[in-house]
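Of the protein chains in this complex, one is absent; all others appear in place.
And then chain A:
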Amino acid sequence: MIARQLLAAEGGNEFQAPGTEIFDWGPLWDGAPSWLTKPTLIVALSVIIVCGFFWAAFSKPKLVPRGVQNIGEVGYLFVRDQVARPMIGKDGDKWMPFLLSTFFFILVMNLMGVIPVLQLPAPSHIAFAIVPAAVVYVLMVFLSIKHQGLGGWFKNMMFPPGLPAWLYIILAPIELLSTVILRPFTHAVRLFANMFAGHLLIAFFASVGYWFLIEKLTPLGSGLGVLGFVMSVVMTGFEIFVQALQAFIFTLLAASYIGGALHPDH
């Protein structure tokens, strides 16, 4: 705090790190409906982009793919071979429409965090992380009851065979808690918190750079400003990686929950 005051003392005002207020967005213009904010605009844009991309890629499929279809097929094969087949098994291909659209929808929503002008990952508002996670959770409960029966589901969940009897006293409540409550919670919070933290981090470094290089340029502070600028570039690169990884992990976990519901034995 002292260093900051020293470096930016002239104006009498000190550097303020951005807080949660950078996530508050009002209606887009005066008189706009109250739900029409920047995050909802980004979600709508993501839906349009994903639909448009797959429409362009697969509406008229050719045997020898060209152009957009090539990219679409690479994406499809990636989700099928890395997520659907290893996690669900032979009938994984049946779940591809759901998994592919989930993956790309979340990927595009996340990548909105590094696209200039927009620069807000939609899942940094927890509502947009809860809804996909809730869809997966409802699907998992429905499939579990359909394929294992209500009693069978709880039995497979809480009493996996082949363990010493006394262990079930500890295992059963933990498994019940982790499957029914913690799964959907962590599924949503993981995506939300990654995007939230990443956006806050970029905003922090960018505002350090702006403050010490433009707002309050001093000989001593300029080094810190350059550091902030460089770090905001580095963090943007790192965020692209994290955003892709989180979309992948979200889909991977969704597939693993679905696979667990369909085939409880492994």
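As a working rule, contacts are C-beta pairs under 8 Å (C-beta built on N, C-alpha and C of every residue); 3 or more make two chains touch, one makes a residue touch a chain; residues count from 1.
One rule holds for everything that comes next: contacts and distances are computed from a predicted model.
Colleague: The complex has one chain missing from view, so what does its UniProt entry call it, picking from "ABC transporter permease", "ATP synthase subunit c", "(2Fe-2S)-binding protein" or "Sarcosine oxidase subunit gamma"?
Modeller: Listed in its UniProt record, the absent chain's protein name reads "ATP synthase subunit c".
Colleague: With respect to the chain omitted from the figure, which of A:Arg80, A:Lys155 or A:Arg190 is a touching residue?
Modeller: Missing-chain contact among the listed residues: A:Arg190.
Colleague: Pick from A:Pro27, A:Pro65 or A:Pro86: which residue touches the chain that isn't shown?
Modeller: Considering all chains, including the one not shown, the answer is A:Pro86.
Colleague: Tell me, which residues in chain A touch the chain that this view leaves out?
Modeller: Counting only chain A, the missing chain is touched by 20, 82, 86-87, 186, 189-190, 192-194, 196-197, 245, 248-249, 252-253, 256.
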